[in-house]
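One protein chain omitted, others in place.
Let's look at subunit A:
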Amino acid sequence: MVNLAINLNGLILKNPVILASGTAGYGYEYDDFIDVNQLGGVSVKGTTLHNRAGNAYPRMAETPKGMLNAVGLQNKGIDYFIENIYPRLQEYDTTMILNASGSTIDDYVALCEKANELEHIPAIELNVSCPNVKEGGMAFGVSCAGVSEVVKEVRKVYHKHLMVKLSPNVTDIVEIAKAAEAEGADSLSLINTLLGMAINAETQRPVLSTITGGLSGPAIKPVALRMVWQVSNAVNIPIVGMGGIMNTTDAIEFFLAGASAIQIGTANFINPQVSIEIINGIEDYLKKYNYTDIQQIIGKLKTT
């Protein structure tokens, strides 16, 4: 028997595999393909204080080994979520995490106050890194002062597990990570998408309605691994790693780099069952190398 359960600074996951926000829907969209209860967790669709229609179509472009998206946090707002979606989520036996986003400090605070009352949601993933919203989101995530301010204010009203999702679109992610930790983040998730763009040479126009968008998929995995490695060496809170994880081998690489848990994002679009395959694959890997606990490989990258 191997132990896959993870204690993420007080947040218990039955295994270290979480569906990433923006690809997870609300979890129930996966019912036809997998037993959602087998997942370590689900980070549900980015939610804001008020309804957001999101950006205009077209919102995606396929790129080499990845894709760009420019959804723009389309969601119906926290009140709609609480009334219409939250009741369905209570039926699942997995850790539901609310991805929370905003464009002002007041919005973040009002949203997280409401989220604090949701008994069956033990954690929020504070999204300070969405690249697809003009008036905010990433603006907080790209400076130490911005991250400090939003985490500090949210910490005052949110008393459960506070995971802060970091943007890779920064000069030094380590400084940002330290700022989030200093203001009371319980864990960090990284990386969000890398800002990118695609051009159609035939029409001489951008492919996305927003011109730029967020790059995800295997194309960003080396960047994500490097950032997880750097941040894990600089902070004392656990890290949830993500960025281009397509299979078990990719997942193991993130654990070795220092991630205590991982999120599966774009890979779900290619194979909606991949998260369960990766959970099984991690167990097989641990058995193969005679480990008894996932903890035994976390941060165990050999550099000498």
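Assume a residue touches a chain if its C-beta (ideal position, glycine included) is under 8 Å from a C-beta of that chain, and two chains touch if they have at least 3 such contacts; residues count from 1.
Note that in this section contacts and distances are computed from a predicted model.
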item: Protein name, per the UniProt record, of whichever chain is missing from view ("Dihydroorotate oxidase B electron transfer subunit", "Protocatechuate 3,4-dioxygenase", "ABC transporter permease" or "Cytochrome c1"); value: "Dihydroorotate oxidase B electron transfer subunit"
item: Selected residue (touches chain absent from view) among A:59, A:114, A:161 or A:221; value: A:59
item: Of A:146, A:196 or A:217, the one touching the omitted chain in the full complex; value: A:217
item: Residue ranges of subunit A at the interface with the undisplayed chain; value: 22-25, 29, 32-33, 45, 53-54, 56-60, 62-67, 69, 71, 74, 217, 266, 268-273
